[in-house]
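Notes follow the structure.
Note that one protein chain is taken out, while the other chains of the complex remain in position.
Order as written gives the chain letters A and B; numbering starts at 1 within each chain.
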Amino acid sequence: MSITRRRILKSTGGGLAGILASGVAPYHFVRNIAAAAEGDTIKVGILHSLSGTIAIIETSLHNAELLAIEEINAKGGVLGKKIEPVVEDPQSMVQVFAEKAKRLLLEQKVVAVLGCYTSASRQSVLPVFEEHNGVLLYPTLYEAQECSKNCFYTGAVPNQQLDDFVPWIINTLGRKKFYLIGANYIYPKETNREVKALLQKHGGTTVAEEYSPLGSTEFSTNINKIASSGCDIVFSDLVGDQIVAFYKQFKEFGITAKDIPICTPITTEQEIAAMGAENAVGHYTSFNYFQSVDTPQNKSFVERYKAKYGKDAVTNAVMEAAYFQTYFLAQAIAKVKSTDADALIYEGLPGQEFQAPQGKVKIDEKNHHTWLWARIGKANENGQFDVVWKSEDWIRPQPWVPYLYPNKTCDFTDKRVLDRLKKPWSAEKNRSATIDM
Amino acid sequence: MAEVAVRDDKMMEGPAEKGSGRAKRRAYWAPRFLPLWALIGGAAVIALIGAYPYYGGNEYILSLLGKFLCFAIFALSIDLIWGFTGILSLGQAVYFGIGAYFVALSLKINYALIHPTRYGGKFPDFMEWNGLTELPHFMTPLISTPFAVVCALLFPTLLAFLFGVITFKRHIYGVYCAVITLAESLILQDFIIEYQAYTGGFNGITDYSNYATPAFLWFILAVVVVFFVIARALTHSRVGTVLKSIRDNDVRAEFMGYNVANYRIFVFCVSAFMAAAAGALYAAWVGIVSFLDAGPVFSIEGVIWTAVGGRGTLIGPFIGAFLVKGAEFFLSGTLAQWWQIIVGSLFIFVVLVLRDGIVGSIANFLRARRKGAAFNQVVEEADQKAHDRQLDWSPAGVPADENVR
Partner (left out) sequence: MLQSIITQFFSGFSVVAILVIAALGLAIIFGVAGVINMAHGELIMVGAYTAAVVGKLGGNTFIAIPVAFVVVGLLGLIIERGIIQWIYDRPLETLLATWGVGILLQTIIKLIFGPELYYVGAPKIFEGGFRVIGRLPFPYYRMFLIVMAILLLLLVYYVIFRTNLGLKVRAVRRNRAISGCLGIDTARIDMTIFAFGCGLAGIAGAVLAPIKSVSTTMGFPYAVDSYMVLVLGGVGSLWGVLSGGALIGEAETILSFIFNNVIGRLLVFLFIVIIIRIVPRGIFGYNERR
């Protein structure tokens, strides 16, 4: 075949089409232009699912953080700059969490990320944060046994939730035979281990233990098993959509809270709003915060939240943590007068205090977890919780559950840990502060 | 007008006469192995992608590039069975996922040997918090990564062979095949989530070293090129022509004497092999695999990339994967809802309007311009009647399903 002008044109045409099709080059130009026009805001990433099976609760976290950012900006922002929220929606899919986290850190170059709800999502994003030295603020109660350099945990650990809840059920409610049912991933499994250890300590028994995949909604078989098992309380670690289906079907089968109450560390006002208050009446939840908590900060917080998101909106413990952790971040940046990750991690965030709606809270100086209050609530006909028990004082967080792991602790001020963390990531991939005592 | 078809010098030429001085031409219906423009274009793209580590500093884009290449291989595997053979499989991600999980498990096991878990164990953390106390015996061979790679490639191919024998030999195809592959994909997803002690379940397998380096990017590129060449060779051979005839009308192919089931099984295995390779590369590159990679949603995404790019073509899947995924990358964050609307509309648009995908439509357009108006009229009439084509870029979508009356 001869070389004609037509052929050359077609070839270059094909080549150009290839370039355009790969989409890389035009993006590169666009990005460079965009990068020039920043620098006058502080970017903070928000990584919560706005769709999918966990969206029911994670949207409230996202809303609370946006509210907090709005309030902070209204008072002038931080270091003279406004906070700019960068929102990513991982759609309740664990893998997408890691993907979006990477995007936030590498692409959007955010200062810190407020994110995650399920432990699965946190575990998938932590390697990203550790590798690229980012800062994650995690507002959700979890199973503990972890303390990563790059994560600050503002939700409850077992000793701030379960340690009082299980004995209260056994002693005050008088129920000893526990039926454990949970979602099928790490948080419920670890939590049930802790519950079983507590039961042994306080004289309860485990009748059965069952797990159900996240997102499942058919519980008639489980309820049948519960009814025929002879238990007198159901301890539930179901999450998200499961909660609504379970409570509804529980009531539908005619089991009342007087016969067998459901006790859980997870169900919030949000899920109750979705299932209808009459399906939750009389069941118990243990949390640091309920919408009905009686402090002046809480009253004004609920008012402001409803003003922004509608009068039917409800608040719950996890979004309250999301709210005050945003303030923690802002205060930390103001304290160290920089947005450098190491400055925030070592000096800015540890020791931060805030007057939160639940009471005064503080990030522990040593272990990246937060001092919180413990409460137990009983659901009433209005979809709210009546607080039936409250801890006398705030509780120091213990990231390693002492009755399971008495010889492990978490200490970022310990020299061994600091030496470990100073090494580069590629050589020493362990960013945890766990040490053996 | 007597002349109906425009005679092109390349078509309709008879064999060279003896002593005419002309070299023996290839048969009129067999196109060149690789047109020059495709060669130059392809080389340009490869150079562009391969050189990215040098001219572009964004690590995130680099990670995306490697991922998109794996997706492109995946889409190519779907194109082989769908665009060229007419089998729509909604469970192609099964093979991708199995390949990915083998490699991920092996890498994770090796990683855990060096970096102990939070409880001090020297085996993967998800096994630990599921109550295992040591690495299960049947997983110890996976410590050897080359062995894992071999398994990652062989297992899915064997599974595809099994599936092919069960379904194609019983003449189950079309709609039923699609639904059964969907079911297969869901089974695997459920299985992965349920047996999380061995697979990491909902968390997936995370936190093992990933190989997102430029050298690995070139390796993936090399694999892409190799697979492209293989696919090209396959579809432009006799076998390829038989496959296309199966796509167009499998009853007729059967009557012509070809064992349709065997051809289907063959191409299904080849495509499963490719998908498994894509999965293996993906696991090593990205550093996290989860049950989503083996599920129906991912399979259907692959189908849509192929459909958008152009099924029945070979670069169509590449372009489709890059375009769709690239667009998703642009339109993320709070625009995510609009992205979903775009995706949904894209499905409908591609089916109703852009039936041959982008590449196919461009090719149709170019061919139409090249051949002239009268020829195009004949082409359209033939199109409407019987969907018989003997050129490269044939519009796909002929139903191979006898359910349609």
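The definition used in the following text is that contacts are C-beta pairs under 8 Å (C-beta built on N, C-alpha and C of every residue); 3 or more make two chains touch, one makes a residue touch a chain.
All of these numbers come straight from a predicted model, not from anything done at the bench.
Considering the full assembly, B:175 is the residue among B:51, B:175, B:222 or B:256 that touches the omitted chain.
Screening B:154, B:230, B:292 or B:346 against the full complex identifies B:346 as the residue touching the chain left out. When the missing chain is restored to the complex, the residue among B:51, B:150 or B:166 that touches it is B:166. Residues of chain B that touch the chain left out of view are 88, 90, 166, 170-172, 174-176, 178-180, 182-184, 186-187, 190-191, 193-194, 300, 303-304, 307, 337, 340-341, 343-348, 350-352, 397-399, 401-405. On the side of chain A, the interface with the absent chain consists of residues 50-53, 55-56, 59, 184, 210-213, 215-218, 220-225, 227-228, 241, 244-245, 248-249, 252-255, 270-271, 273-276, using the contact rule stated above.
Convention: only the chains that are shown with their structure count from here on.
Considering their complex, residues 36-45, 48-49, 52, 55-56, 58-61, 63, 65, 115, 118-119, 126, 129-130, 190, 193-194, 196, 201-204, 206-207, 209, 287-290, 292-293, 318-319, 322-323, 326, 330, 332-334, 336 of chain B touch chain A.
For chain A in complex with chain B, the residues that touch the partner chain are 1, 7, 10-19, 21-25, 27-28, 31, 50-51, 86-89, 91, 93-95, 98, 100, 102-103, 106-107, 120, 123-124, 126-127, 145-146, 184-186, 189-190, 213-214, 429-430, 432, 434.
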